[in-house]
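The complex appears here minus one protein chain, its other protein chains still in place.
To keep things simple, chains are lettered A and B as they appear, and every chain counts its residues starting from 1.
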Amino acid sequence: MILLSLALAEEPEVGPGPPGVPPEAGIKAFEEQIWPVFVHPRCANCHPAGDVPLQGDEQRPHTMEVDRDSPAVGLPCSTCHRTEGLDLPDRPPANGHWSFPPANQVFEGRTAAELCNQLKDPETTGGRDLEALRHHVEHDTLVLYGWDPGPERTSPAVSHVDFVAAFQVWLDAGAPCPTDDAQGSM
Amino acid sequence: MSFTPTRRTVLAGLGALIVCVRLPTPAWAGSGAGAALNAFVRIDPDDTVTILIPSSEMGQGINTSLPQLVAEELDVAWEKIRVEHAPEDEAYRLKLAPGYVIMVTGGSNSVKYWWTPLQTAGAAAREMLIAAAAARWGVDPEQCSTEDGVVRSGENSARYGELVGEAAGQKAPKKPALRGRRAVIGHDKPRLDLLDKVTGACEFGMDVKIPDMVQACAIASPVFGGRVGAVDDAATRAIPGVLDVLVFEDFVAVVAETWWPARRGIRALTITWDDGDHAQLDSDTISERLHAGLDDGVKANRGHCHGKATKRLKDGADLEVTYEVPYLDHQTMEPMNATVRLTEDRCEIWAGTQNQTIVRQDAEAITGIPLENIDVHTTYLGGGFGRRGNNDFVQQALKIATRVARPVQLIWTREEGTRHGWYRPAFVARLRAKGGESRPGAFHLRIAGPNILNRYLQGPLTKLAMFTHFPMEGLIETCPYGFDHVLIEHAAVEFAVPIGFWRSVGHSHNAFFMESMIDELAHIMGVDEVELRRELITEEHPRFRRVLDTVVEAAGSPPEGRFHGVALHESFGSICGQVAEVSVDGGLRVHKVYAAIDCGQVVNPDIARAQIMSGAIYGLSAALGEKLTLKRGRIEQGNFHDYPILRMVDAPEVETHIVETPEAPIGGIGEIGTPPVAPAVCNAIFKATGQRIRRLPILDELELS
Partner (left out) sequence: MKLTINGQVHETEAEPGTPLLWVLRDHLAMTGTKFGCGMAQCGACTVHLNGVAVRSCVTPVSEVGEAAITTIEGIGGEGLHPVQEAWIEHSVPQCGWCQSGQIMSACALLEARPDPSDEDIDAAMSANICRCGTYPRIRKAIKAAAKRREG
């Protein structure tokens, strides 16, 4: 196991994985089946780099002046994003706890390396450790929404089942992180 | 502008019907035992005065300004007044032309048209009340006076409510003397519908509830002119609440106990449409054909010709520019709806309509019920802007009613309304001009686009100048600029796309063309654009000069980082000048619109200001981001997510200054704020960025660094 130290994050902690899951497999799983999901519009739209959520596959800024402060002026996400959907198109996506994550949980524009280190830092995962994160991506209804978003919205190319499996592979490999290309390969 | 009957019928006198109208609000205070003194005034024993208005209230405030005209002469306390929409009847029709007498609201003409008849009605009622009191007391009517709903003579006094029964038996004076006061007219009397509109109590068309009523939703061919082919309704009929699926030639309706299953039912239908002849129509083709109409080889109607413009331009122009504007939709906030109760021998219609007489004629044609057994109840309109003068949705409701045994309320989805509108037409314009020292040397403006009147009139009328000049409204007779060498002409280019009267109609594009082009001319001539306007406004148009001076003075100089653009335009008998204050800094912001208006006299200044604010913001919304596009013969837009309406964050302040010319004919208010705003904003954008916007909407064109 080679520890990589990156400018972006503190030195991430990785433990030894179970025997038989090499780090390369973990990195491959991360790059090919985990990272693409996080940066897909269905996920990144509510994890934008700024204070305005994004809309649509084209990821344009949310209309109607909606932003991080909207709940503070009496307009929470749930005003329009309700609990259950209606059987009609073009309605705001509905999910039980539609809300904006904390400002430091940014997925938009993250490289695989950046995202990986971010996920391993409890400061940027709402205090979740890796196991809790795995549970979150497997069961949380907002995550699951990404694969059942209704008509005219795409889902990540990786299926949820494959995504969760890949997450486990990554964990079993000791949660190794890829490098940014600029830093050269391992 | 008004809406022509489908057949030109001179309706026989129907007498002054006192129809028992269903009350539009639950705030009715009258006891019902009073009497009508004429077609417009009814008084109850408790002194409540009900004024029946002949126009449809759609936000423009005529439900308040028209009663002010009556109240001024009637002499009653404002708090005693309530207002109702009049039934469809001869007394409420406008004599627009011989054989063309209809009850209709449009052309910003309600106050203008009804000023004298309503004042007369108020004065006549007052005289009848005085006559009744005089008879009761055995005195001369000359010895009686009135004050706030009370008749007095010496020691005697009686309230109107006490006298009205006897007053109704008095002879109605044909030419009562008008006292000509200004105790009510010209004052900010509070709107009569405020309480109901802030409590949800106001009854709009969609709010009407008739016992045993069913509800319906409808869908027509998405391609204009298309017809219904085959309908598979199995899934629809399985929806709980759905009662029936009705197939007509050109639309399909789902009828249900309540609206939601009807709406679901529409979506669950599988319809094969027969697209008809227009499935190839698209925006690119439309634009190409419009531009082809600008070619001098294409026949055009001349609107105004003076001097030798084309001759002077033979050797070339100093300025040659082309402008283009898109189809626009009305997008009233309340979707289209109508309610019909049809029995064997009666037909009643409840709708927010601007065109009651035609509704009644349509009902006769569709149901076979004779006219005298057809009642039209006008409800408050959740926005009209001209859209509710087209009766297509009412006709559908009537047709559905002929196939359903219960009363029917038809409500369209917003998508259906967007795709089946009567749009402001797409238009193009080309200016060829020569500059000059202080006046342009030549001005040749050619516009190309459809003539809305083709939808409504056929036959020999279409040869009249009144008809052929209609698309040039605002550019010719009412234009104050005296060019020395000018030609203004219009080439008709027609499409299958339905078009109609969108707020301010032809002025909406013609003001954009003219007022932008004046600025372009000023720029190439190196003169100030306000000065050029002052130079060009002829001596016969001092009111324009005053309006221009007023708004320019009010606007002053823009603060640092902001820029001013001006526009001046007459429409519907009134002059409106605007200065838009704009900044372009990462994005476009319209901070404020200064406006000055001269409409002769103003009945209610606060309502007038509200209407200018309304017209300007309506026009700004369109100018910034609205357009309809077509692909494969169908409108691509459907709802607010793809037809964006201006919102609070982008709304400018609007400051209106009223200039009165009391001796001038009354002009309109409802539409006049719309035409100047697009050119004023674009003229300001030019100052801010050097970019000349010649194509709307602005946000499609403006390059932001």
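Throughout what follows, a contact is a pair of C-beta atoms (placed from the backbone, for glycine too) under 8 Å apart; a residue touches a chain by one contact, two chains touch by 3 or more.
Nothing here was measured: the structure is a model prediction, and the numbers come from that model.
Novice: Can you say which of A:L86, A:A103 or A:A132 touches the chain missing from this structure?
Specialist: With A:L86, A:A103 or A:A132 as choices, the missing chain is touched by A:L86.
Novice: Looking at the full complex, which residue from B:L381, B:I499 or B:L588 touches the chain that isn't shown here?
Specialist: Of these options, the touching residue for the absent chain is B:L381.
Novice: Considering the complete complex, identify which of B:E88, B:D233, B:D275 or B:E334 is in touch with the unshown chain.
Specialist: B:E334
Novice: List the chain A residues touching the unshown chain?
Specialist: That gives, for chain A, the contact residues 64-67, 69-76, 78-80, 82-84, 86-88, 90-92, 94.
Novice: For review purposes, identify every residue of chain B that touches the missing chain, sorted by number.
Specialist: Chain B touches the missing chain through residues 58-61, 190-191, 193-204, 206-207, 209, 215, 240-241, 258-261, 263, 331-335, 380-385, 411, 413-414, 606-607, 610, 613-618, 621, 639-641, 645-649, 651-654.
As a working rule, only the chains that are shown with their structure count from here on.
Novice: Averaged over CA atoms, how far is the centre of chain A from the centre of chain B? Could you give it in whole Å?
Specialist: Measuring from centre to centre gives 51 Å for this pair.
Novice: Can you list the chain A residues touching chain B in their complex?
Specialist: These residues of chain A touch chain B: 63-65, 87-88, 90.
Novice: In the complex of these two chains, what residues of chain B are touching chain A?
Specialist: Against chain A, chain B makes touches at 264, 267, 638-639, 641, 644, 647-649.
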